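All protein chains but one are shown in place.
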Amino acid sequence: MSKSVSVTIQSEKLPDGVVLAPSGEIDLSRSPSMRAQVAEVMKTAPKRLVIDLSGVPYMDSSGVATLVEALQSTRKCGAKLLLCALTPRVRSILEISRLDTVFTIVADRAAASSD
Amino acid sequence: MSKSVSVTIQSEKLPDGVVLAPSGEIDLSRSPSMRAQVAEVMKTAPKRLVIDLSGVPYMDSSGVATLVEALQSTRKCGAKLLLCALTPRVRSILEISRLDTVFTIVADRAAASSD
Amino acid sequence: MSHSPDLSIQMLSRTSLLAPVRCMLVSFAERIGFDETASGHIALAVDEALANVIRHGYSGRDDCRVWLHFWELHEPAGLRIVVEDYARQVDPELIRGRDLSDIRPGGLGVHLIRSTMDSVRFEKRREGGMRLTLEKLLGAAPVQSAA
Partner (left out) sequence: MSHSPDLSIQMLSRTSLLAPVRCMLVSFAERIGFDETASGHIALAVDEALANVIRHGYSGRDDCRVWLHFWELHEPAGLRIVVEDYARQVDPELIRGRDLSDIRPGGLGVHLIRSTMDSVRFEKRREGGMRLTLEKLLGAAPVQSAA
């Protein structure tokens, strides 16, 4: 099997949850690492999960699948998922996939921490 | 023969010469266009030719050859050539080629226009 | 395919090679005249195609081969990309996107390929494996959300 490359994800605590800020291109070689790190954070039962995508210039469908999984697992726990600071290519892939209206997308971290 | 791709070069008049600011990677497909544009400017007999390289993230030896030609033609006319705002990769190729001490290299356009 | 490709790649079926191929392709497409958005879409389509060959065709094995061929097209201007493998053959009819209104992880790749490229053709190769032929023309209609 292809080796999975680990994604650097910075995290920041919020009063009611956590912000994750992955950096780099999220493709099939990197999405498994991102998926694992999101699953890890979900174990802490956050009420709010913010994914700051400002450091992600590119994402393919495996990255999008990771975001959809995050959406499903937050919904299951009654938590809230917010995506913020999308770069143009990431916004484009969500639009083409008709997911731009399914996710709650806000401008930046400040908006995501307080709505 | 391979087609040459034209380089976009912005120019600005100085009291005693001209600033040329090429943009894009200068490799063998683009250096002929840059060479032609420098030669064109030399016809106006500037006393000072400033080449602002802030928009050039990469240059190969054909780009360096163009700069050396510019140096030779300014010297021949008793004019002054200054390079400014080098990006790290362009600085590196000049260093490896031992040309960093042959060219007059200054920090930015302001310094290049007034020394 | 009357003339030989401008550039061809032979690669191992490794996901770590997806990024280098995308980078090459963005640069190739930009030189042809595609803008940043269109070049990004072309790279996305090929990335998805390769990911599918690796995951579905070769079941995730990383020691198999994939071939890519790239042509700049003239009159009308654009590019053609062919992806070939020796992987499991599937009926081209079965390679299709799912209903997007069913929100779940996965199943977006073929949709992305079809919505970003002007022409998409899957076929079985006579010598074994699959061939995917993609074309995109300069100045064609902009990408729409998948229906």
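Just so it is clear, A, B and C label the chains in written order, and each chain counts residues from 1 on its own.
Here is the rule we use: contacts are C-beta pairs under 8 Å (C-beta built on N, C-alpha and C of every residue); 3 or more make two chains touch, one makes a residue touch a chain.
The structure displayed is predicted, hence computed values, not measured ones.
Participant: List the displayed chains that the omitted chain touches in the full complex.
Facilitator: Answer for the hidden chain's contacts among shown chains: B, C.
Participant: Based on the whole complex, identify which of C:L7, C:A77 or C:V90 touches the chain you can't see.
Facilitator: Final answer for the missing-chain contact: C:L7.
Participant: Identify the residue among B:S6, B:S29 or B:T104 that touches the chain left out of the display.
Facilitator: Of the listed residues, the one touching the omitted chain is B:S29.
Participant: Where does chain C touch the missing chain, residue by residue?
Facilitator: Listed in rising order, the touching residues are 4-12, 14, 16-17, 19-28, 31.
Participant: Can you list where chain B touches the absent chain?
Facilitator: 1-5, 25, 27-29, 58, 60-62, 64-66, 68-69, 71-72, 88-89, 92-93, 95-99, 102
We adopt the following convention: only the chains that are shown with their structure count from here on.
Participant: Using mean C-alpha positions as chain centres, tell me how far chain B is from chain C in Å, no decimals.
Facilitator: About 40 Å separates the centre of chain B from that of chain C.
Participant: In angstrom, rounded to a whole number, how far apart do the mean CA points of chain A and chain C lie?
Facilitator: For chain A versus chain C, the centre distance works out to 25 Å.
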